[in-house]
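Have a look at this one.
A single protein chain has been omitted; all remaining protein chains appear in their positions.
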Amino acid sequence: MSSKAWSLSEVAQHNTTSSCWVILHNKVYDMTEFLPDHPGGSSIILKYAGRDATAVYDPIHPPDALEKNLPPERHLGDIDTASVASLEAAQNSKRKTKDELRVEAAVARKPRINRMLCLQDIEDVAIKVMSYKTMSYYASGADDELTKRENANAFSRFFFRPRVMRPISKVDTSTTILGFKSTLPIFVSAAGLAKLGHPLGEANITRGAGRTGIIQMVSSASSLSVAQIAESRVSPTQPLFFQLYKSKDNKIAEERVREIERLDYNAIFLTVDAPVGGNRERDVRAPFELEDQEREAEGVDGASQDAPQSEDDLEEKSVNFDGTIGSSLHSMDTDMTFKETIPWLRSVTRLPIVIKGVQCVEDAVLAAEAGVDGILLSNHGGRQLDYSPPPMEVLYRIRKQRPDVFDKLEVYIDGGVKRGTDVLKALCLGATAVGLGRAFLYANSAYGEVGVVQTIRIMQREITLGMRLLGVASVKELVPEMVERVDWQPALARL
Amino acid sequence: MSSKAWSLSEVAQHNTTSSCWVILHNKVYDMTEFLPDHPGGSSIILKYAGRDATAVYDPIHPPDALEKNLPPERHLGDIDTASVASLEAAQNSKRKTKDELRVEAAVARKPRINRMLCLQDIEDVAIKVMSYKTMSYYASGADDELTKRENANAFSRFFFRPRVMRPISKVDTSTTILGFKSTLPIFVSAAGLAKLGHPLGEANITRGAGRTGIIQMVSSASSLSVAQIAESRVSPTQPLFFQLYKSKDNKIAEERVREIERLDYNAIFLTVDAPVGGNRERDVRAPFELEDQEREAEGVDGASQDAPQSEDDLEEKSVNFDGTIGSSLHSMDTDMTFKETIPWLRSVTRLPIVIKGVQCVEDAVLAAEAGVDGILLSNHGGRQLDYSPPPMEVLYRIRKQRPDVFDKLEVYIDGGVKRGTDVLKALCLGATAVGLGRAFLYANSAYGEVGVVQTIRIMQREITLGMRLLGVASVKELVPEMVERVDWQPALARL
Amino acid sequence: MSSKAWSLSEVAQHNTTSSCWVILHNKVYDMTEFLPDHPGGSSIILKYAGRDATAVYDPIHPPDALEKNLPPERHLGDIDTASVASLEAAQNSKRKTKDELRVEAAVARKPRINRMLCLQDIEDVAIKVMSYKTMSYYASGADDELTKRENANAFSRFFFRPRVMRPISKVDTSTTILGFKSTLPIFVSAAGLAKLGHPLGEANITRGAGRTGIIQMVSSASSLSVAQIAESRVSPTQPLFFQLYKSKDNKIAEERVREIERLDYNAIFLTVDAPVGGNRERDVRAPFELEDQEREAEGVDGASQDAPQSEDDLEEKSVNFDGTIGSSLHSMDTDMTFKETIPWLRSVTRLPIVIKGVQCVEDAVLAAEAGVDGILLSNHGGRQLDYSPPPMEVLYRIRKQRPDVFDKLEVYIDGGVKRGTDVLKALCLGATAVGLGRAFLYANSAYGEVGVVQTIRIMQREITLGMRLLGVASVKELVPEMVERVDWQPALARL
Partner (left out) sequence: MSSKAWSLSEVAQHNTTSSCWVILHNKVYDMTEFLPDHPGGSSIILKYAGRDATAVYDPIHPPDALEKNLPPERHLGDIDTASVASLEAAQNSKRKTKDELRVEAAVARKPRINRMLCLQDIEDVAIKVMSYKTMSYYASGADDELTKRENANAFSRFFFRPRVMRPISKVDTSTTILGFKSTLPIFVSAAGLAKLGHPLGEANITRGAGRTGIIQMVSSASSLSVAQIAESRVSPTQPLFFQLYKSKDNKIAEERVREIERLDYNAIFLTVDAPVGGNRERDVRAPFELEDQEREAEGVDGASQDAPQSEDDLEEKSVNFDGTIGSSLHSMDTDMTFKETIPWLRSVTRLPIVIKGVQCVEDAVLAAEAGVDGILLSNHGGRQLDYSPPPMEVLYRIRKQRPDVFDKLEVYIDGGVKRGTDVLKALCLGATAVGLGRAFLYANSAYGEVGVVQTIRIMQREITLGMRLLGVASVKELVPEMVERVDWQPALARL
């Protein structure tokens, strides 16, 4: 690292692919050689070449991202005092965008958390208080977001057959997941970039889960490092699961597993539903839409400031952008197989292994045959392949066609869960537990750690009440005979 | 009871859990020891600790509630004359809320009752002339109110197979329910707190039913006492059924049955679909929403007056609130079984026994085996477990899977009934009679007793006309071959 | 008949049930004894007791209604000259109602008929240019009008299996109905009170049908007499069918048949789907709604002018009103049977007999066994029993369950037909022809006779084109294999 203090104008000259410097927290970094390796693509870095990128960098990178990815000799040193002052002044004098003003007003009118009666209430608040970009990243699904919506709608086709005149004065909602105790048959499913919604990021979720006795599956795309998250445990024995994106380099992948084991994570959820990122148009559109909003505010015609339309415009810069940052996605293993990958993973760890992202009965059977400890029926929250089936429907098909799978491993589902009744339906069909992902990002964005706790308490209340009204006193009593897939489509309330 | 006359300021000092006094009808009561036993929770009493609570107490408590629940030594005596005057002055000078003004305007524009052509017309009027809190209590269903809506929608999947060229000049709509004559195959299903909608409360319904010759099942959560309702009969032989919530203390339960028998009630409907209250968010939200409305009227920002958001806010004060008051719900038997509860009930009464709240074929069979006289297929109007199946669908399944049940006991349904055709469909499938609950609350709220009569007359007209157009001259001719469950979803008019 | 000329004030004194006089076309009639026999109920006459009723009487009564129903001694003579002048002046100075002004404006903007491309276009015009009362009478269906809508929606579940590479240069759309030639496989289904929409009434329809070579079934509730309609034939051999409502008095019924035969009607459609009138709320509501509209126009509060609400308001004056006038409905035979009525009818006429209003497979079979010449699957346009099945669905069930019926008699359907493809679907399933009712009332109301012709030409174009694109050259080639009932609900365009 050089000890020279750079001026803004010196840095500004390195704004091309040949020499690309960036300022982060008043330090200068040479990103030139890293450009092709950036998981988020080079164009986003080049947009800030020669400039300060702190504001956009911070919420989406874990603190150790630079150390892990940039060799020390590319850490070029500090900017000079005048530059620091200049950046600060620029920051302070920056006119607020329309979206920032909208958020400020929404935060000022945010209702008290004890008015939050259900998860949708919290989501509604979150949608209002998040920046448009954050909302777009969290909410987006693939293509027309049909699978995202259908994940939730699928539950509406399952009605209960409640039993009456059974003792329900005492109800026990607890269960075990991979042998670990959970106060409720739910867990936090991996969902990344929590810092976009709240400065404390995933730590809020870890602490909320710990305090209420449920288990978090930590996202590979977290905005905190796996170590920071591990340190956020409320007690040393709080279990944590890890969502693994396997590197195509087995050595790197093994090292990742070792790190996880050192940090006392308790299980590995091998992600197989996202070998490449999905087509999340809402996410890609957000910056365009914000640009237009600002231009309109200035009374400028939307199209007139654009460069002329030419062949160059055809380059689809950001469309394949995966949305996850700080992980090893760019070097992910896209040629995994049941036959080779599972034995390899078994050979490098003794942690329980779950395959996250099974989407059909056949692969559930293959997973059972491969001897993993569990499968998570998931389509990545509808963010990957539109018209991937709702996990609840896949679960139903396993129950109908291959019920023996439930004897061989634990089955979980995630996607579209909003109510305690959703959880109970899945458990009736054979699921061990149900994951919630976006719900925790919304809770964290709206109310931080207390929002996470409230989310879990709401689920606890709804699950407890639902069990009582179904006539069951423990999760083991939830059996397939208690649900029926109906042949009509109920009119949903909130579509 | 003390003979001292209290001043408002004296009472005002007893406003904590250690000493909690309340003024009702210018009398002072010490509620301190009763706080934990209040069926509606202690917080609602504490809100009025040290103050006059008459206005909120009256519409939701039967007059004998205090005598039954509070020992005489806690009746502390009257307030002094100056205090009486002061309370009256306060009452008179109270600014009307926006909701009160809205109701006043709606009452002034209320259409004449002879414009009411169908039950929905009356409901539409009621929605307008009821206070927002009353509407919220009456209309609310569990969670997303999906079961509440589907209860009604279920009828739309059943079409008739009308027969032609059959003699229908004379049509007899009468039937018997548990051996008691009814002019129509409908009855009043238990629905509580009628005083919220009309000062004469359930008596309007009792009289309306008596005058038209149908039978009322009296709610345990009535705002009149069971004795007052019994006294409202239009003739001594008017039959009345009683909806029993069984106390977990068999002695208390038996005493309740004795009281009912003394008052010449004619049957017991043992409620099994509400061992605990459902999650009725609309009801819980109403006070919040009214607060906001008032604040907005005053130009005050909604959030700014709220206390800071803290851990304390997490306490879910009222969420589990059942909504019924003045009953023995707080000590309800949540461990009833077919095996023990039914024989016990048989041992203490010779009245006919009906199980209210059966929701699946299996429990219908168990009820038949337990030898009860009838079952009411009901999900408590969608107020208990969302995704409980519509009673019409349960009825259809019994017809398909276990038609022998109809030979062993009488089967009724309630929930979502709006039209004479709904009733006829249920009768075709084997129901003896069909209950209407909310319809009578709305009729009472909109037009009092005359509204109750008009509701029954409308049903009479629709049932008579429907029978003629189906080609049947008596309810016995309504057979399963006359309805068909179709495989498409008709486009409903009023959703 | 008295020769005295009456003054308005003299007549005005006879305004009670004891003595009820009415002025029609400047003549005075004593209706007192006729009151209980009026098919539309006595209250509508009493509303005009002692007054001139010409304006409301004319459009809904055939000219011979008074002669047929009122004995000559009740024809009391003319009003005097001053009274004639006074009535005229009153008529001329009458302020136009809001609805009359709306209609005037709509007529002024009525598009040219050559812009009418489909039946819905014409209906859209008609809705605008008809008075609200006329629209309400024509458009109304029973209860929630669900069957009325489903009649039309039912066609949308049937898709074609079009055949290609078949000779279709020459297409013959003609067929025979009961042996009578028709240029198209459609006919006019009975629909009454055409004078409400156009001063020339049903004659427009008769002439339009005659000019284009299709057959009209004449409604018993026509606003012209059956003789007037017969005289409107464009050629002496133009076939006409008659819709018979059988009197309970066989003598009267036989006389009706004789009259029809004398007028050379060619077949009898015995109506069995309307032994009593349906519950058409839209129709009953119309006068209320118009009253409110006028009051609002005058700035008067809707409720304040109403009489106080009392028990008397409960009388449901008009709810059972059938809507048809001038027929013998009030003495209709409500005890017809296949066993007795059909042989009787055969014994009094040699005309072909069709049963109009069959609504299930069982009755289709009974009709075939009774030896009638045809059945019209109809639910009276959804005006009688809501949740009566769509005729297209009944037709489909006959095809599936009892295809032998098609060998024994001709089968027609009506209700909800809007497109040539609707007709072709019914013909594929075995129907001989398809009736349209409201379509002709709308055409007549919007454009008179020329509208009727345009309606038929549109159907001709659509049927011809549809046959070509299905690969058939004659109606006989339309077979069940060419349609498929699909298991999804298409998104309809105009709902």
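Letters A, B and C name the chains as they come in the text, with residue numbers starting at 1 for each one.
Heads up, the rule we're going with is that a residue touches a chain if its C-beta (ideal position, glycine included) is under 8 Å from a C-beta of that chain, and two chains touch if they have at least 3 such contacts.
Being a predicted model, the structure only gives us computed values, none of them experimental.
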Touch partners, limited to displayed chains, of the chain removed from view: A, C
With the full complex in mind, choose from C:99, C:273, C:363 or C:462 the residue touching the hidden chain. C:462
Using the document's definition of touch, tell me which of A:99, A:145, A:202 or A:484 contacts the absent chain. A:145
Give the residue, chosen from A:110, A:157 or A:457, that touches the chain omitted from the document. A:157
Absent-chain interface as seen on chain A, which is shown: 143-146, 149-150, 153, 157, 272-273, 275-276, 278-279, 281, 284-285, 288, 301-304, 306-307, 309-311, 313-317, 319-320, 334-338, 341, 355, 357-363, 366, 379, 384-389, 393, 487, 489, 495
Residue ranges of chain C at the interface with the undisplayed chain: 108-115, 117-118, 156, 158-169, 419, 421, 425, 447, 450, 453-454, 457, 461-462, 465-466, 468-470, 481, 484, 486-494
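Here is the rule we use: only the chains that are shown with their structure count from here on.
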Ordered by label, the neighbours common to chain B and chain C are none
Mind checking chain A against chain B and telling me if their interface is mostly the same residue numbers on each side, over half, or mostly different? different
If you average the CA atoms of chain A and of chain C, how many Å lie between those two points? 63
In chain A, the residues touching two or more other chains are none
